[in-house]
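Below you'll find the structure, written out as structure tokens, and then a few comments.
Here we show just some of the chains, and they stay where they sit in the whole.
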Amino acid sequence: MSSAHGILFDHGRTARIGLPEAVFCEGKPEGAVIELLARFAGSSCPPILFTRLAAEVFASLAGEVAGNYDYHPLSRTAFRETLPEQGKGSVAIVSAGTADGPVAWEAARTLSYLGIAHRLFEDCGVAGLWRLTERLAEINACAAIIVVAGLDAALLSVMGGLTSRPVFGVPTSVGYGVAGRGKAALASMLCSCAPGIAVMNIDNGYGAACAAARVVNGL
Amino acid sequence: MSSAHGILFDHGRTARIGLPEAVFCEGKPEGAVIELLARFAGSSCPPILFTRLAAEVFASLAGEVAGNYDYHPLSRTAFRETLPEQGKGSVAIVSAGTADGPVAWEAARTLSYLGIAHRLFEDCGVAGLWRLTERLAEINACAAIIVVAGLDAALLSVMGGLTSRPVFGVPTSVGYGVAGRGKAALASMLCSCAPGIAVMNIDNGYGAACAAARVVNGL
């Protein structure tokens, strides 16, 4: 049983649920995050994923620690190495607009870390339907689909009506007014008129990637 | 200045805003509604529209009063005569599903009463996109568009991205859970990713018809 700043790791998690532990950095004391990054920097450590890792925190790492990690600023994710490619099915990540990028990329980076193939289809918002329909065949070639959208999240229902794949919607906290904080997109997704669409918490790209991984891991 | 059950009519309204007064019956004492229906039943009275008029209330009218009115149960509307056809432009009413019928028909009946041409396009929900795209040319031939939808209300954004016409969205209180009472549809509509889409209160088919009438009356 390992411990860092009182953190009790659940190293049996992979055996139980097929997904290794990850460290959600937002809201944790900065010192604890930095110590964890240092602890797992060695090549003999088990692989670990850091999410919501602010660029300023990563920038404050000692060079020899930071150098061991692959850090991606837009998604605020870091890992040292990825799990071995499992090679079964791939995941499509379909997003509505540029502002959804951080969440879409958090999903993509999590899938990279988990060794699962994936493709990212950005700017498919339904205000210009052709952007989605032109790429439909490629999307449907994947085994699971993640839809990332804010505002009215209408993309989820349109996508859900055009595919037989498992679909996971991630509402994003883009926009302002009624849209602000993603509550409208969340409600819209939960009410989708397309059947069998499941939904994640607002901005939870990491969770959507894990949900898709549960599907692909079972193929 | 007329008065019934203490009701002070605003007969100058048509001159000021181009729309005659209407009586919203829900929440008014049943006796007051019945007295108003009797008062305006004569052929010399000014035309008047009753909305949210429950079938049970209408059924309790004396026959000679009821016989003067054209009552439509699904939309719960009644009028004795319509305003003269103004013949300028027409209005498209596009709805997502069968459960949106009472609201879509409230809009249609209000337009009938106002003497404005209109067409109703039902069952255009985006879970089956072809139902909208097949009728797009007919819809775009109208001068204004009313979109009636509940749940995720995704139809509004798709419609808004395919027309240059003024578009008025009416969220409906269909569904359950998060959808119940139309709050999700309302939020989704206000956040539409299609530009220049305006929104009415939940289930306000009457208001949408008036908004479209303001457009058509100005042509």
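In order of appearance the chains are A and B, and numbering begins at 1 in each one.
FYI, a contact is a pair of C-beta atoms (placed from the backbone, for glycine too) under 8 Å apart; a residue touches a chain by one contact, two chains touch by 3 or more.
It should be emphasised that the depicted structure is a prediction, and the values quoted were computed from it without experimental measurement.
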{"item": "Homo-oligomer size of the whole complex, from 2 visible chains", "value": "8"}
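The rule is short, and it goes like this: only the chains that are shown with their structure count from here on.
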{"item": "Intercentroid distance (Cα basis), chain B paired with chain A, Å", "value": "43"}
{"item": "Residues of chain A defined as touching chain B within the complex", "value": "96-97, 125-129, 150-154, 156-158, 160-162, 175, 177-179, 183-185, 187-195"}
